[in-house]
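Note that one protein chain is taken out, while the other chains of the complex remain in position.
After this line comes subunit A, so read on.
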Amino acid sequence: RYVRQLQRLQLLFSPTAADARGARQFVEEAAQDFARQHPDVVLYVSPHSGPGPAPVLRAEYLNGTVREELIASKTSEEIVQLATKMANQSGLDIIRIRKPFHTDNPSVQGQWHPLTNKPSILTVQGPRLQPQ
């Protein structure tokens, strides 16, 4: 069955800073809907008062990866899109994939090895029998 890999989202922002306006609007308008649509993600909203670090959306996945994304000067809709994108990701590292193909069944009739089409020792080659 499908198990969503996102465990929890932490929204860290400041209630007075100018670039956290989108985050504040998101909390007021869209956060509840987002939490209702994704009941298996725990959404933590933690405003830290006073000037501090930039507003950030921290995502923790089931395999332990923690990804932080800056939401400074983003609108509420953009934050919703970003949150859904992180909710649909798995916690694997975002690195270059070496090859865009993979198969679990590399060979259907059996992989070739040097003895595939060679006759075995047991085939006895004698004189052809005359038809009677």
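Going forward, a contact is a pair of C-beta atoms (placed from the backbone, for glycine too) under 8 Å apart; a residue touches a chain by one contact, two chains touch by 3 or more; residues count from 1.
Please note the rule applied: contacts and distances are computed from a predicted model.
Q: Not counting the visible chains, the remaining one has a UniProt entry; which protein name from "NADH-ubiquinone oxidoreductase chain 4", "glutathione transferase", "Large ribosomal subunit protein mL44" or "TAF10 factor" does it give?
A: So the chain that does not appear here would be "Large ribosomal subunit protein mL44", according to UniProt.
Q: Spell out the interface residues on subunit A facing the chain that's missing from view.
A: Answer for subunit A: residues 1-4, 7-8, 10, 39-42, 44, 46, 51, 53-54, 56, 62-63, 66, 68, 70, 72, 104, 114-115, 118, 120-122 touch the chain left out.
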